[in-house]
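The structure appears below as structure tokens.
Every protein chain but one is kept in place in this view of the complex.
Chains here go by letter, A, B and C, matching the order in which they are written, and residues are numbered from 1 within each.
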Amino acid sequence: MDLESLKSPTGFVKLMLGELPDEAAFLDYESWWETEGKAISNSIDQAGTPWLRMFDVFGKRVDEILYPPAYWTMLKNGYRAGAVWSAFENGSLAPAYLLGYLTAFYDTGLYCPYTVSLSTAIPLYKYGDDQVKERFLPRMLRKDDSVWQGATWMTEAGGGSDLGTFVETIADQVGDHWLLNGEKYFASNAGAELAVVAARRRGAAPSVHGLSLFLLPRYRQDGSLNYFIRRLKDKIGTRSVPTGEVELRDSQAYLLGKAEQGVYLILETLNISRVANSIGSVALMQRAIADALSFAQQRIAFGKPVSEHPLLRRQIEERVGLLEQAFALTWEAVRLLDTVWQETPRYSESYHLFRLVAHLAKYWTAEQAVQTAKWAMEVHGGMGVLAEYGVERWLREAMILPIWEGTPHRQILDGLEAMQRKQAHELLFRHLAADADPQALEETTAQVEALLRLPEEEREAQAEAVFRRLAVFSAETLRSRLEKDRR
Amino acid sequence: MDLESLKSPTGFVKLMLGELPDEAAFLDYESWWETEGKAISNSIDQAGTPWLRMFDVFGKRVDEILYPPAYWTMLKNGYRAGAVWSAFENGSLAPAYLLGYLTAFYDTGLYCPYTVSLSTAIPLYKYGDDQVKERFLPRMLRKDDSVWQGATWMTEAGGGSDLGTFVETIADQVGDHWLLNGEKYFASNAGAELAVVAARRRGAAPSVHGLSLFLLPRYRQDGSLNYFIRRLKDKIGTRSVPTGEVELRDSQAYLLGKAEQGVYLILETLNISRVANSIGSVALMQRAIADALSFAQQRIAFGKPVSEHPLLRRQIEERVGLLEQAFALTWEAVRLLDTVWQETPRYSESYHLFRLVAHLAKYWTAEQAVQTAKWAMEVHGGMGVLAEYGVERWLREAMILPIWEGTPHRQILDGLEAMQRKQAHELLFRHLAADADPQALEETTAQVEALLRLPEEEREAQAEAVFRRLAVFSAETLRSRLEKDRR
Amino acid sequence: MDLESLKSPTGFVKLMLGELPDEAAFLDYESWWETEGKAISNSIDQAGTPWLRMFDVFGKRVDEILYPPAYWTMLKNGYRAGAVWSAFENGSLAPAYLLGYLTAFYDTGLYCPYTVSLSTAIPLYKYGDDQVKERFLPRMLRKDDSVWQGATWMTEAGGGSDLGTFVETIADQVGDHWLLNGEKYFASNAGAELAVVAARRRGAAPSVHGLSLFLLPRYRQDGSLNYFIRRLKDKIGTRSVPTGEVELRDSQAYLLGKAEQGVYLILETLNISRVANSIGSVALMQRAIADALSFAQQRIAFGKPVSEHPLLRRQIEERVGLLEQAFALTWEAVRLLDTVWQETPRYSESYHLFRLVAHLAKYWTAEQAVQTAKWAMEVHGGMGVLAEYGVERWLREAMILPIWEGTPHRQILDGLEAMQRKQAHELLFRHLAADADPQALEETTAQVEALLRLPEEEREAQAEAVFRRLAVFSAETLRSRLEKDRR
Partner (left out) sequence: MDLESLKSPTGFVKLMLGELPDEAAFLDYESWWETEGKAISNSIDQAGTPWLRMFDVFGKRVDEILYPPAYWTMLKNGYRAGAVWSAFENGSLAPAYLLGYLTAFYDTGLYCPYTVSLSTAIPLYKYGDDQVKERFLPRMLRKDDSVWQGATWMTEAGGGSDLGTFVETIADQVGDHWLLNGEKYFASNAGAELAVVAARRRGAAPSVHGLSLFLLPRYRQDGSLNYFIRRLKDKIGTRSVPTGEVELRDSQAYLLGKAEQGVYLILETLNISRVANSIGSVALMQRAIADALSFAQQRIAFGKPVSEHPLLRRQIEERVGLLEQAFALTWEAVRLLDTVWQETPRYSESYHLFRLVAHLAKYWTAEQAVQTAKWAMEVHGGMGVLAEYGVERWLREAMILPIWEGTPHRQILDGLEAMQRKQAHELLFRHLAADADPQALEETTAQVEALLRLPEEEREAQAEAVFRRLAVFSAETLRSRLEKDRR
């Protein structure tokens, strides 16, 4: 790979995919980031957690999120470029994910509002009844600055992994809508005009099957606040998305889909954002490598640029190899999702294949993003740990990636479940067979099957190593496939 | 290992070493940290970079470092407990390193002032002429709050790895002392009453052999400032040590040792702090595991503590295994150093063996510290990325560890040099043979020898994997040895 | 006045009062501040608004106020010294106010917790029923660090002046206690173990006469939180007292006194803190003068200390004169309060006299505090506007003084009411007559009477100038009286 191409996200993507439809628009977007966006993004990060103006000066509750004004310019720019509308215009999610890649190369956190907006628009489009859809969807698809944002709020104070137990928000039906009462604890994009939220219908089962998915507007029909932001979380990174705690008090909401199918709708939502998380991870890898490379090309030691020292040169090559694998694995998740995102329960085999690939990609790319960001700091030496130069920012941003949308443990265990219940591994091996190294295919198959035969406790205990192996095998194979496709 | 013992640094060290001389004093020190120190340390970290008061209100240059007052209580506590004096009272560095372990379990950054003070006192003791030694050494060995601190300043703006090129500070002799002019760019423990600094005698060779080591007091005899702190660095971690940029302007200094042997004295100084860096890395690993464990024991999901979920239980076991290896490798470095720290050039074989072990330990434990801190954040899920709970602090602190006292690249290449020039690998294999797994010994030996036979470019390019393998092999072997010793 | 005596609060008070009972204890307290407290107080101010830890890491609501640990040392020191217990031990509030003077000389904001604790203990003592008193009062009078703190919460989001309209907190009786629901908007000393709060019994009149006063513990009997801190206010000063917004949700509380007399109890509480506000204002004046003086004595311009330049020397003399007047006026408020603080409705004439003096003192001393702090900044020139030297702190602290416990407008209008309804001005003129300058007495009397004869609108419009005149007249007269008393 020509190392210089690593310095442009558009350039790298085009190199990987061979061609890039609508390249001019992507180059425009990239160019905006280079000339204006980068400096804005840095200043948002340095400003720390945004402020919440809870009351106006007269004591009226307003819950405004206060960013420096340039934030809104930066945010709206991506919506205009198609962060949400492009999916519905094209019937394909690929352009939105590519835009996300570019965004995340410059500001990982900013990709979150776009992702949760898309993850709101899709269930609204698929599951909203006509009236609700007509009233709200067009506002999310606007191409100007009046566009509405979305948000997806599931987690409560007890924790995010065990939703069946910890969602305590209660929904009561009142005529054509529902009233929600409860608290959401990690509410990304707090302040969004719409949110999809998980809640339990009063009296429903104390398990995931008691959960339903609702659409929650920010304001009631009378203009008053329909949810309250208790506070913003002081995160170490991703400061371009306001993450808050949200209180629902008799908050008006609209049921999406069938009440008893809520858990499936929740998982569909998570699928979209897991793929986005992978996209963001790969973009951040590229950015960290690009920055480390630029530094190493200019930093002189022992008479030559450190990028030309054999040990570092080798490390750079290895990092680029991992980047290509990570991109290939993630891009396969995008392609598969594009074939199934309009499905509703009961799902096809393709859907289960997609799910496994999404788990593998989420797990493995997030890990790579963290390791790459850490390595980039080491390349910068002492400058890497100074707040002044922002090299450390990529590690702060990266650390959210293994955690958001399910920790590594969650990906492994859910992936395991997809293999056990849906034989998703068999679908995957079949899917990859044509391009896989035969010996690697055989060994990996054997390892996975051996794992699945273990008793439950032991299976879980040993799952991580096998899951990692499967991810690496898939990534390597898909990288070869992309390479062949380009020829 | 009894997991509960992980929660106490004294407890863990005792378990690893079988016995702990002067245990009562260590338990006292630990108890102070638990009741008072922890809260102080947290508040120092949250307060961010300390302030530099450059001028008093009348415009007089004063260069005071301003911390919350509790900082000084915390800092002086460790000096009283023996951070420096114990080495000279016992003729052994081991007690000082153990105290450092306890310190770093609670505050990684605070271990730095103790380390650089020890690294100042030792060359002063070994190489200072009688007058200089008599005047300054007793002040560093005081057991009360009037103790003087030290500091070791080598790096300049061009970078820290290639000192031969980038040290531009010039020394001119004037009677019994020297005048130094130049700038130090990463000056840890800025504000110390004494510092050892690298400088080039006017006209000396433009290589490491032109460097000499000098002792620099903070104040001149007339009470005026002898060096100036230009500013403090805004680091993401280790805020318990003020790191600054220092200007030397006709600053009075005293030559340590022979002028032309400076580079050896500089390397001796680095040896002490590399071992300290390893000690700090292991202590931080333990702390991160302890915190993750405590959390996991109390966090409930799917009906039981997450520490009892098989996948996480396995991860904890693996982390503890790595911790034991890291401790064993580091402790060997301490033991070896204790046999050679009073040597002066030319050095014995033991010294070269020590150097290789120190490079391996520095390289491998720092990496483990970062990975463990990262893992601890993941165990905490979303809470891990909030500034509020301080879980992320250990990663911020850890990130300095691979970088301080030489990046991974530096350790690998310097270790390689010790193997090539001094056959330090052969010394190491001999040293470990009795306790090593025979097959692992054979394989590792073969790998190292193969590497050393490669042409230079390729040798450097391939060095990392072999170096890592050698570190793991050594750590595993030394862990077995410690285990046998305990029986 | 010997200017050097301005540098010690104990010294100045003794000079003003001629003698100081229990002087040794005050000198001890002052000495603690000089050696330890000053540095702690500065670091608290620089650390900004304290943090609220709303949830522990497991998602359990805890509402802890997080200060650097030294804060608690500083805070508890004043309670031990008698900030609350001394009033009950001596039957006199004077020692507590003197202790407050010393506290406020060093940290204006810290005097607030002591004041609101005293303002909680007094109504509890006077109006609590036996059971409530027995259960809670002893905890507030402890002389060790287990002492409970109090707080006085009246204001809601609509504003603090018009309590009759804006208190929307509702109280429902349930057996022996009440349940409160509502929100307090400026809750000083949030986190206190006890608070007295204004609430409206359900169905009571929508005026001040519908208000009652309740005692609210922080924890319920079962250990759970009885009130919630929504957030801490980001104030520009007085950071030594955490000011928050408090949510009452079925919060258990105990009625103090007769339900329908709540407004009188609220006003009694305000009386105590208004006098404290005056004490704090005078102490801050002294501190600002002391700092300006110290600076001016050392700053040289045109060949001599600026304190010796005639223009500045004159300004210092004038400031000291105002300080003496402010002290005299405030001390009279303390003396008068000491004679009436145990009264309950209906009140004596002395009570009404006290009220007018308290309004005058609150109004005039707060103004003087601000002007003096501003002047001290000007004396420091450019250094005065730098955060670094903390000169500007006194202005930030001072700015709360005219606003807390009623703005200037409030003092003027309430003072006017006391004059109209209770002829408090006649009581005052009689009270001062013996020591007043006859002509000034005559003129002031005429001005007040003329004002009171005006129609209401015009009376209010013209009130400020007359009220200020009355304050100055009283302050001058009382200063003469103190001077005579000393002879």
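Criterion: a residue touches a chain if its C-beta (ideal position, glycine included) is under 8 Å from a C-beta of that chain, and two chains touch if they have at least 3 such contacts.
Keep in mind the model is a prediction, meaning the values are calculated, not measured.
Residue in contact with the omitted chain (choice from C:147, C:323 or C:463): C:463.
Residue in contact with the omitted chain (choice from C:62, C:385 or C:446): C:385. In the complete complex, the residue from C:53, C:409 or C:468 that touches the missing chain is C:409. Within the entire complex, the positions of subunit B that touch the omitted partner chain are 54-55, 59-60, 156-159, 185, 230-231.
Not every partner is drawn; the one left out touches subunit C at residues 155, 158-162, 165, 185-186, 233-237, 299-303, 309-315, 370, 374, 377-378, 381-382, 384-388, 392, 395, 399-400, 402-403, 407-409, 412-413, 457-458, 460-464. Within subunit A, the residues in touch with the undisplayed chain are 36, 39-40, 43, 47, 51, 53, 57-58, 68-70, 295, 298-299, 380, 383, 388-389, 391.
The working rule: only the chains that are shown with their structure count from here on.
Shared numbers divided by all numbers used gives the overlap of an interface; between subunit A and subunit C this overlap exceeds half, so the copies present the same residues. If you tally contacting C-beta pairs for each pair of chains, A-B comes out on top.
Multi-chain contact residues of subunit B, defined as those touching 2 or more other chains: 299, 388.
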